[in-house]
Every structure is written in C-alpha cells, then in structure tokens.
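The complex appears here without one of its protein chains, the remainder shown in place.
Right after this comes subunit A.
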Amino acid sequence: MIHRSTSFLLSFVPSAPSWTTIDENKLPKVPELTTDVIELLERLSLVEFNNKAGVDRLTKVIQSVNRLYTVDTDGVEPLDTVLEDRVLHLRDDDVTDGNCRKDIISNATKTVEDYFVAPPGNIPLMKIERDYKPDTKSDSTESDSAT
C-alpha cells in the first residue's frame, strides 16, 4: 500500500478526468419526428417502428449525437476510409468462379426450377393506421408484435 501511494505521486496517469462539459442548451434542437418523417423512415427501412418506444429511442440517439455539433470541423474533409492514401488492388476482369448454381440457391426458402421466387411487384406497401402516442401498457411485449 505504502509503495503504491508513493509511486502514484510519480505517475503519468492523470488523477482526474479532463473531459469538457457540454452545455446541452447550446445544442441544436432535435427535429420533431412527425408522422411524415416516421412513415418515410419506415418505407426506407422496410421495418416498422413498432411503438412509441421505437420513436423515443430514435429521439434519444439524435439528442446524444447532437453533441458532435460542438466540434469545430471547419475546413476538415470527411474521412471515408483509412485507406484513402492507397490504391486499392483491382484484379483482372476474368471469370474465375462459376458453376455454383446449386450453392447460390441452396439458402432460398422458395425456388422454382432454379429461380428465386418473389411475390407480385410494383404494389406499394399497405398503409397501416398507426398511432405512436405513448402506450398505456408496459413495454415488456414491445419486441415481437408481428408474429
């Protein structure tokens, strides 16, 4: 113990956190998630929010990442990949693979004569009337309503 406390005095590890406190009041407001936005996101995602809890969670994520707003990024280029300074290897445009029809369709639920099968296309998603107002019942069954 004594040895430990002596060595602490010499330590290079700081003794307290030095994080900047972010003033939440100075952050941009979380945009309101209107029914239009929710429907758009559901259409793009092809899954449903399920309930109010799903909408609340999105609001919280947005609220959290809004703190990025305080970082000065003027004149900083976006970084897509850490390999930006390298030329990626491109192989020759030759067929090196094939004859794997069986493998390709082996995981499909529905096939007909080596074709994948899809239901009729070009029919927009049915509009379901939903209300994402707060639930009165508990959210313990929120996970799987669609089964």
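By definition in this document, a contact is a pair of C-beta atoms (placed from the backbone, for glycine too) under 8 Å apart; a residue touches a chain by one contact, two chains touch by 3 or more; residues count from 1.
Just so we're on the same page, contacts and distances are computed from a predicted model.
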Options "Glutamyl-tRNA(Gln) amidotransferase subunit A, mitochondrial", "NEDD8-activating enzyme E1 regulatory subunit", "Vacuolar protein sorting-associated protein 16 homolog" or "DNA, SC012": UniProt name of the undisplayed chain: "Glutamyl-tRNA(Gln) amidotransferase subunit A, mitochondrial"
Given the full complex, what residues of subunit A touch the hidden partner chain? 4, 7-8, 10-20, 28, 37, 40-41, 44-50, 54, 57-58, 60-62, 64-65, 67-69, 71, 73, 76-83, 86, 88-91, 100, 103-110, 116-121, 123-126, 139-140, 142-144, 146-147
